[in-house]
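Below: one structure, written as structure tokens.
A single protein chain has been omitted; all remaining protein chains appear in their positions.
Chain naming follows the written order as A, B and C, and within any one chain the residues start at number 1.
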Amino acid sequence: MINKTVSNVEEACKGIKDSMTLMLGGFGLSGIPENAIKELVRLNVQDVTCISNNAGVDDFGLGLLLRKHQIKKMISSYVGENKEFERQMLSGEMEVELIPQGTLAQRCQAAQSGIPAFFTPAGYGTEVAEGKETREFDGKMYVMERAFKADFAFVKAWKGDEAGNLIFKGTARNFNPNMCGAAKITVAEVEELVPAGELDPNEIHIPGIFVQRIFQGTAYEKRIEQRTVRPKK
Amino acid sequence: MINKTVSNVEEACKGIKDSMTLMLGGFGLSGIPENAIKELVRLNVQDVTCISNNAGVDDFGLGLLLRKHQIKKMISSYVGENKEFERQMLSGEMEVELIPQGTLAQRCQAAQSGIPAFFTPAGYGTEVAEGKETREFDGKMYVMERAFKADFAFVKAWKGDEAGNLIFKGTARNFNPNMCGAAKITVAEVEELVPAGELDPNEIHIPGIFVQRIFQGTAYEKRIEQRTVRPKK
Amino acid sequence: MSLSKEQIAQRIAKEVKDGYYVNLGIGIPTLVANFVRDDIDVEFQSENGILGMGPFPFEGEEDPDLINAGKQTITALPGASFFDSALSFSMIRGQHVDLTILGSMEVAQNGNIANWKIPGKMVKGMGGAMDLVASAENIIVAMMHTNRAGASKLLKECTLPLTGVECVRKIVTNLAVLEVKDNAFHLLERAPGVSVEEIKEATEGDLVVTGEIPEMKL
Partner (left out) sequence: MSLSKEQIAQRIAKEVKDGYYVNLGIGIPTLVANFVRDDIDVEFQSENGILGMGPFPFEGEEDPDLINAGKQTITALPGASFFDSALSFSMIRGQHVDLTILGSMEVAQNGNIANWKIPGKMVKGMGGAMDLVASAENIIVAMMHTNRAGASKLLKECTLPLTGVECVRKIVTNLAVLEVKDNAFHLLERAPGVSVEEIKEATEGDLVVTGEIPEMKL
């Protein structure tokens, strides 16, 4: 067993530099790497490019980096929940590339898989396809999309073991497994870190080979963005 | 819950016709759809094209179809374990397309995913790339490969539920999940079929949306091809 | 009498057939789940990674690890499954989802749709909409017939940046049910009490009216 554990988030983030490209898992505020984001704020890295489906809210998630103007460019599919984001984007302070959600996921998976490019129908005929190769297959039009290139991927899992194996929970899984191994270094933070052998090899969502560093996170807030309920009968 | 259960293998194989293209899961003899294969022999469908990593052995797995000359064409990565196969191939009785194992898996996954084509480095500069588009990305050469098109996919899982959700076991997983939803109709046979709600939604390997018919198989032989052991100390 | 948003959802619910996997967009489409007949089997997919989505949780049972694509807390029904984003869009791109219902800002008579961006103003992003409209065979748009300024949303050509091309087949608005084909909007049903004239007036694109147009049944 190759041990991937590091003792804390500081060690996990070693080597992060200004102007790097970072991938961050999560959908909305669910399954985001809370510890890593706080550390990025503390380290005050500048001019980073972030690949993440969303941009957090004003005072949580990637919103924390936005507020400190650490982000040079965001690559996302939906950024609707963040006023400061909209301001920085419309004012031109921050560069924004909006891409279809499925294309975002697949460009991560392509990077993970050593697939340099693939074809998708998403965005054909729209501004998303501008400057990209398009091609017909069996009578339907497709856009060629490239694998992402990133320096660090930060993911959040429910359980993990020393070997870096990960298990996610519910819809907090989302982009996290697809970003593992899609950057030069993948940092996984987990709610519960267990010794190798405690996780059933059949139930592992992402094998440790895709993870370079793993640590047990602390003080998870796990904020809910839209609390919707029905009354108990 | 959309119920995918059918009562037996006969019902599961309804609609199979001569000259169809079939995908069959399994690696060697591990995780092969034993019940479906026997039914294909009984139905005596002719001139089928089989997409399967291997071709079974002389008297088990796809070897059973081979023996009855039901296969017009095999698309596989490794067929070394089957003398009748080699004979039919070298004599020209059967057409054979050998392709890299990773390309086989990815062409299944592409079909499952609505990705019509992708680039892989496998086979560049070899006869596998002949007649195919090749292209350089970041200084490395790649071959463009297409998604498979198949009529039926036959997969074998360990557990399944009425909704068609599947859980595989050990290395019997192999190509099975990648073939689900990669053909027009996916038929899953399982060792244990349980009511919806009994499988943990977090532990499902393949969601039922990729499966059209599911049934509990019978009389699994699960033959071992190379029994290798070490003595007990 | 023009339909309420609930009534639009109610009418669309009749398009949901037994055995359908359905993806519901944010807004009116989300309401459709409340009106699907309970004698048919349907599963709702949410592109953030759940199939078999159930109703909102009981108060106190919300789980931050269990949300839908609108970031609302939800529940999972028996037979549900969780999966990653790549597999979720395999379901969508691979046409395993049978029906997509989404809102829109504009639809053109050739089936083009624009619903993700107002340049220089509203730029929230397309989320999964571009994947959905480029992939689905069966797309229903749920929207008001006109915008807040009273201008038609059913146009000869979209004026906003496109989400997808030639993909919308059916539209249900507060005024009508329409089919999109042969480069025109074909009127199928009127909202109760709404005249063909009123619909014509509210439709900027070419409207084809063939024979008697029945009133919707809700």
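Just so it is clear, a contact is a pair of C-beta atoms (placed from the backbone, for glycine too) under 8 Å apart; a residue touches a chain by one contact, two chains touch by 3 or more.
Not measured: the values here are computed from a predicted model.
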item	value
Shown chains touched by the chain that is not drawn here	A, B
From B:29, B:163 or B:214, residue that would touch the chain that is not displayed	B:29
Given A:39, A:81, A:145 or A:162, the one touching the chain that is not displayed	A:162
Residues of subunit B (touch criterion as defined above) contacting the omitted chain	27-31, 53, 76-81, 86, 89-90, 96, 98-106, 108-109, 120-128, 158, 168-178, 205, 222-232
Touching residues (missing chain, whole complex) on subunit A	1-3, 109, 111-115, 161-163, 165, 181, 195-197, 201-202, 204, 207-210
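Rule of thumb we're sticking to: only the chains that are shown with their structure count from here on.
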item	value
Chains partitioned by contact, subunit C not counted	one piece
Nearest-to-centre chain - CA centroid comparison	A
Leader among chain pairs (count of C-beta contacts)	A-C
Identity of the chain that, by mean CA position, is farthest from subunit C	B
Where subunit A and subunit C are represented by their mean Cα positions, the distance between them in whole Å	28
Intercentroid distance (Cα basis), subunit C paired with subunit B, Å	36
Multi-partner residues of subunit C (at least 2 other chains)	50, 76, 82-83, 86, 89, 92-93, 135
Shared-contact residues (touching 2 or more other chains) in subunit A	106, 120-121, 168-170
